[in-house]
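And then chain A:
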Amino acid sequence: MSDYVLETRDLVKHFPLSQGIVFKKQVGAVRAVDGINLQLRRGETLGIVGESGCGKSTLARMLVGLETPTSGDLFVQGKNMAKMGGAERRRGRRNIQLVMQDPYTSLNPRMTVGDIVGEPFEVHTDVLPRDKRRARVQELLALVGLNPDHINRYPHQFSGGQRQRIGIARALALNPEIILCDEPVSALDVSIQAQVINLLEKLQDELGLSYIFIAHDLSVVRHIADRVAVMYLGKVVEIGTEDEIYENPTHPYTQALLSAVPVPDPRLRGLRDQIVLTGDVPSPANPPSGCRFRTRCWKAQDICAEKEPVLEPQAKSPHPSACHFAEVRDVVHAAE
Partner candidate 1 sequence: SGGGNDSSDDAAGQAGGELRIYNAEPAFLLPSAGDDEPSLYVIRQLYSQLVKYNAETGAPENDLAESIESTDQKLWTIKVKSGYTFDNGEPVNADAFIRAWNFAAYSPNGQNNGYFMKKIAGFKDLQSTDPDGDGPKKAPEPKAKELSGLKKVDDLTFTVELDTPFSGFPTTIGYPGFSPMAKACVDDSEKCNETPIGNGRYKIEGSWQHNVGINLVRSDTYKGEPGKADKLTYRIFADVDAAYASFQSGELDVMYTLPPARYKEAKSQYGDRLFELAGDSLTYVGMPIYNDAFKKKEIRQALSLAIDRQSIIDAVFDGRQAPATGFIAPSFQGARENVCQYCKKDVEKAKALLAAAGGWPAGQKLTLWANAGAGHDQWLQAVGDQIKAALGIDYELKVNLQFAQYLETADAKKFTGPFRLGWGPDYPYLETFLAPLYSTGADSNNSTYANPEFDSLLTQGDGANSIDEAIPFYQKAEDLILEDLPVLPMWWRKEAAVYSENVDKFVWNKVSDADYGSISLKQN
Partner candidate 2 sequence: MSTDVNVKMDAIPGLDPNAMPLQVKDLHVEFRTRNGIAHAVNGVSFDLQPGETRAILGESGCGKSVTAQAIMGILDTPPGFVTGGEILYRGVDLLKLPEAQRRKVRANKIAMIFQDALSALNPVFTVGFQLGELFRKHRGMSRKDAKARSIELLDLVKIPAARQRVNEYPHQFSGGMRQRVMIAMALALDPEVLIADEPTTALDVTVQAQIMALLAELQRERNMSLVLITHDMGVVADVADRISVMYAGRVIEEAPVNDIYASPAHPYTKGLLESIPRLDLKGQELSAIKGLPPVLTNIPRGCAFNPRCRYAQDVCRHDPPVPLYQVSSARTAACHFWKEVKGDE
C-alpha cells in the first residue's frame, strides 16, 4: 500500500467568490485545483509544469498544509492526513517541506540565518534539544554549501543563490522525506540557477529525498525530473516519465507548450515545428465545459465540449493523457 511516500486522491481547492451587500452569498468559485491524483515514489522527482495560474502553487500549498483542501484526500506514507489526530498530523507534516519561489521574499529579513534555519526546531521542540540546535544548524548550512560561520548573518548579506540555499537548509531541518520546490530557480539568474539545481540533485543523492518540482521552465524540469505532470486550469492533462512527455507528448497542450520553448540554438531557427496557440487561458472561475483546453485547441471537436476526457492511457497514448484525440507528436526534435 505505501509504495508511495505521497499520494493525492481527487484533491480539490475552490476559492469561493462571494457577492452581496449585507449577507454574502457564494456565487461561484475559482477552481484553482480541480481534482488531482498524483503519486510520488520514494527517491523520485516529480515535475509539475503548466502556465501561470493553472494551480501549481495552490496544489503545493495544499500539500504542505498551508491551504485546506475543499475535498479529496492526501496520503503521506499511506496514511490519510485528514484522519490523523493533531499531534500525529503535525509529525506527518514534518515529512513534507517547502522551498519557495522567491529567495528574496521568503526569508524574514529581521532574522539571522541561524534563526531562520533553526526555526523548525523552535516550533517542533521535541525534535532536538535546545543545546544541540546550533550545531545542527551549522551542519545544515555546510550541507547546502554555505559557510557555517555565517550563522549570525542576515539574509540581505547573501546573494540570491545563497539565499535559496538557506531556504533549502530550512526545508531540510526536520529531516523530511519529501521536499516540495515551488519554482525554486525562476527568480534566479541563469548563471546562478545551475548552482541551485546542482545542489538539489546532490542532496537527493545524499539524503534519498523525494521531490515535487514545480516550474515554468520546461528545460529545467526536464533536467531534474523523473516524471512530469502537465497541468492546465486546475487539472493534470498529461503525466508520464520525462521521456514520455518530452519525446512523445500526446496531449495537444503539452505539445504546444513544448513547441513554444525557445531553443538556444540558432541553427534550428525556422526548422522547428512551432505551434502558436491563440487566445488566453480561460478564467478558472468559469472553465469551459468538457475539455478545458478545447477553446485553444486546434483538434477540438464537438465531443470535447460535451465530454470531459479522463486522464488515462489512450488509444494512441501509452501514458495517461486527458485528451479524446491524444496522439504522439514530436515537437522537440522536429528538425532532426
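The candidate set was assembled so that all candidates are chains of the complex that A comes from, given by their letters.
As a convention for this text, contacts are C-beta pairs under 8 Å (C-beta built on N, C-alpha and C of every residue); 3 or more make two chains touch, one makes a residue touch a chain; residues count from 1.
Just so it is clear, the structure is predicted and the values come from calculations on it, not from any experiment.
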item	value
Direct contact with chain A in this complex, candidates 1 or 2	2
Chain A residues touching candidate 2 - in the complex, by the definition given at the top	51-52, 159, 161, 189-195, 197-198, 201, 216, 218-220, 222-224, 242, 246, 256-257, 259-269, 274, 276-278, 280, 332
